[in-house]
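Written below as structure tokens is the structure these notes are about.
Chains shown are a subset, placed as in the full complex.
Chain naming follows the written order as A and B, and within any one chain the residues start at number 1.
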């Protein structure tokens, strides 16, 4: 993990410890909290067109940023309690995706959109 | 953003560019993809007890790690297209949470669990 993420992970750990919240922070619960926050993030966009979502008003962008933060914080916390390095996992996944979506085959089309 | 996250953001940008996928990467679509991946992460835990979720078999932990990676990658990509710094947003949110959940009041109890 990078220094900034490790820093956030450490702050979250202290935050939970100070409040005796480790008891609530099972991976099951944190994964639930993560998807709840991801839903709150999506809520901002649910009635927008794609074009509108690309051109947010500043106050909306700030509100979305706060949801991005919540998702990141629960993701880091979940990774910590599971002993997973999220950046290493992401790098491994990127390598896999490069094999799964070769440039020549994937150009201009995302698989899940083409196939039922 | 930290160097490692900036690095991932740059790789994702190149990945999308190489495949002409920027057209699909509207914030609306990326937020959908994010919640879909968060759901796949939660799926691992849905029938487990909290205790079981704290003690995963190695192959399960790896599978969960791959979902953590997917969530992180879409989160970084979404932040990039919106021009949001996710680490700065997370640091701001942590400060806010420290005010919202004062140690003495929040000890041993999470608000959303106490209040309907």
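Heads up, the rule we're going with is that a residue touches a chain if its C-beta (ideal position, glycine included) is under 8 Å from a C-beta of that chain, and two chains touch if they have at least 3 such contacts.
It should be emphasised that the depicted structure is a prediction, and the values quoted were computed from it without experimental measurement.
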| item | value |
| --- | --- |
| Oligomeric state of the whole complex, in copies, if 2 are shown | 4 |
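The rule is short, and it goes like this: only the chains that are shown with their structure count from here on.
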| item | value |
| --- | --- |
| Rounded Å distance between subunit A and subunit B, as computed from the means of their C-alpha atoms | 2 |
| Of all residues in subunit A, those that touch subunit B in their complex | 1-5, 8, 11-12, 15, 18-21, 23-24, 26-29, 31-32, 34-35, 38-39, 41-42, 44-45, 48-54, 56, 61, 64-66, 68-73, 75-76, 78-79, 81-84, 86-87, 89-94, 97-98, 101, 103, 106-108, 110, 113 |
